[in-house]
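A protein chain is absent from this complex, but the other protein chains hold their places.
Chain IDs A and B follow the sequence of writing; residue 1 opens each chain.
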Amino acid sequence: MLPPIFGVLFDGLAYGMLLFLLSVGLTVTLGMMNFVNLAHCAFAMLGGFVTVALTQEFDWPFLATLPAAFIVTALVSVLFERVLYRRLYRASDLDQCLLTIGIAFMSIATAAYYFGTTPQPLDVPDYLRGSFDFMGLNIGNYRLFLVVTGLVTTVVLVAALEYTRFGARVRAAVDNQRMARGLGINVDGAFALTFALGSGLAGLGGALAIEIVGLDHWFAFTYLVFVLIVVSVGGLGSIIGSFVAAIMIGVTDVAGKYYVPELGAFLIYLVMLAVLMTRPQGLFGKR
Amino acid sequence: MNAPALATRMLEKSFGSLVVARDIEIELPAGVRYALIGPNGAGKTTLINLITGMLAPDAGRIFLGSEDITALEPQERVRRGLARTFQINTLFAGLSALEAVTLAVNERRGISGEFWRNLSVHRESIDEAYDILAKLRLGDECYQPTRELPYGRQRLLEIALALATRPKVLLLDEPAAGVPHEESGEIFEAVAGLSGDLTLLFIEHDMNVVFRFASRIIVMVGGKIFAQGTPEEIAADPGVQEVYLGKRKHV
Partner (left out) sequence: MAAITHTADAPQRYLAAQTRWSHLETAFWLATLLPFVLFPSYLQLAHQVAVTALFVLSLDLILGYAGIVSLGHAAFFGLGAYATGIASVYGWGEPISGLFIGAVVAALVGYASSFVIARFRHLTLIMITLGLGLLLHEVANKAHWLTGGSDGLQGMNIWPIFGVYDFGLWGYTAYTYSLIVLFIFFLMARRLIHSPFGLALRGIRENDLRMPAIGAPSRAHIRKIYTISAFMAGIAGAVTAQATGTVALDSLGFEHSADALIMLVLGGAGRLYGGLIGAAVFLVARDQFSDINPQYWYFWIGLLLIAVVIFLPNGILGGLSKLTARWRRS
C-alpha cells in the first residue's frame, strides 16, 4: 500500500505533462528567435476546439482528433507566422507582446462567438474513463494516458533534436543565431518549421487538456500564465528545462491545492519568483 | 611613490575551455599613449571589457593609480577616472549630441538625480558639454538626434561622451573603425589634440596611425601579451612580423 502522497505526485506528474506539451513549443521559439509569442495558448485553444468540433459535429473518435488538432494548429500557425509574425522579429519586446496579445484577444472573441462561453463538452472513449487500483492508489486512466503521451513526445523531441540534422540546425540557431546564419544555416526556414511544430504541440496539448482542466473561450489567457511560468523557470530554449519546470509546477500546484488549499495559486508564483530572482536565466537557460 | 596610471596583474579570463586572457600584466605610466595591437580574436576588446568592469576576471587585479578597482562596478571605475569608447557606436540614438554629452557631464557632477528643476537651469553642464563638442568640431550638429549624424561624426561623439567624464585614463577601442579613410584623419587629429595629462590606450589596426601616435606598443595574440616595446623595437621584432603575416597564429 502506497501512501496517498504518491497519488498526489502522480496527478501532479500528469498535470505537469500537460503543461509541458503546452509549453515546449514556446520555449524553443523564444530561445531561437527571442520572439515573445503571447498568443501561444490561443493556438493551444484552437487545438482544443478542433477536437470539440470534430467529436461533437462529426462524431470522430477522440483519439483520431488528436493528430487533426496537431495538424490544423500547425497549419494555422504557419499562416500567422508568414503574414504577421515575421514583420516583428526585430521589434521590441513590448511590440511583440502587444501584437500577440491582440491575436489572443481576437481568438477569445472568435471562440466565444462560435462556441459560446460555457465549458465545452467532450466525450472521451470508455477505456480512457475511470480509474484502476494500483498498490492502493486510484490511478485515473486518462491521467495515465496523458503521462504516457507526454513521455513519448519528450523522447521523440529530444531524439529529433539530438540525432537529426534538422535538430542540429535548431540547436545551433538557439545557441547563437548570428553564428548559425554565418555558417549558412537557413535560420528563418528552421524557425518557421519549429514554430509550426511547437504550435502544433500546443494544439495537441489543448486537445488533451479538455478532459483534465476543461476548455472555454478564456483558455488562451488562463493557461498562458502557467505556460509563461514554466518557460521562464525552465529557461528559454531548453526542452529539458521546460520538462523539469513543468513537472515542478504541476506537482507544486496539485500538492499545494491538496495539502494547503488556503494558499491557492500563491505557491506557484512564489516558486517562480524564487527561481527567477536567484537564477534569472531559468534553471537550464543560458546566460 | 608614483604608481602607474593603470596597471593589471596576472589578469585571467576563460569561457569554458576558451581562454581569452592569460597572465595579462600591463603598466601604463601617466600621460603616455600606448597602442594595443594584435590579430582579430586576440582578446583586445576583451581586455578593455575586463579593465572597465564589463567582464569579471577569473583571477588577477586591476589598479587605477594606487587603488585596486578589481571589485568595483563599471560606473564606479568611470567616476574614478577610467573611461572607454566602444568599437561599434554605442550611442543614445534618440538624444541629440548636446543632450547626450550634457547627460554625461551631469552624471559626473552628481546632479543627474535631480528631478525638480528644469535641465536648462544647469548652465555649467550645458556650456561644458558644448565646449567638448565644439573642440571636436561637433558644435554645429549638436542639436540633431544622434541617429541623424553621419557615421564619422558619431565616432567623434563616442569620444566626446568619454571625455565628458573627465577621465585620467582613456581606453579607445578602434576609434576610427568603420570610418572611410578620408574622414579618419579628423578622428586622429581629435585624439592627437587630447591633453597631455591623459593616459591613453588605444586599439588600432592601421600601423601608420600606431607609429604616428604611440610611444609604446603592446602586442596581443591568443589572449596573451606577445611583445611590448617602443615602435622601433616592435617593428624590428621578427616574431611580431610572423604573427601579422599569418605564419604564427598562436604562441
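One rule holds for everything that comes next: contacts are C-beta pairs under 8 Å (C-beta built on N, C-alpha and C of every residue); 3 or more make two chains touch, one makes a residue touch a chain.
Note that the structure is a prediction, hence the values are computed from the model and not measured.
When the omitted chain is restored, the residue from B:L91, B:A190 or B:I225 that touches it is B:L91. The residue touching the chain not shown here, chosen from A:A160, A:I185, A:I240 or A:L276, is A:L276.
Although one chain is not drawn, the whole complex shows that of B:L50, B:V78 or B:L149 it is B:V78 that touches it. From the set A:M32, A:L46 or A:I103, the residue in touch with the chain omitted from the display is A:I103, counting the whole complex. For chain B, the residues touching the chain absent from view are 52-54, 73-75, 78-79, 83-84, 86, 90-95, 98-100, 102-104, 106-108, 111-120, 122-123, 125-127, 129-130, 139-140, 142-143, 161-162, 164-165.
Although one chain is not shown, part of chain A still touches it, namely residues 30, 36, 84, 87-88, 91, 93-95, 97-99, 101-110, 112-113, 117, 217, 225, 228-229, 232, 236, 262-266, 269-270, 272-273, 276-277, 280-281.
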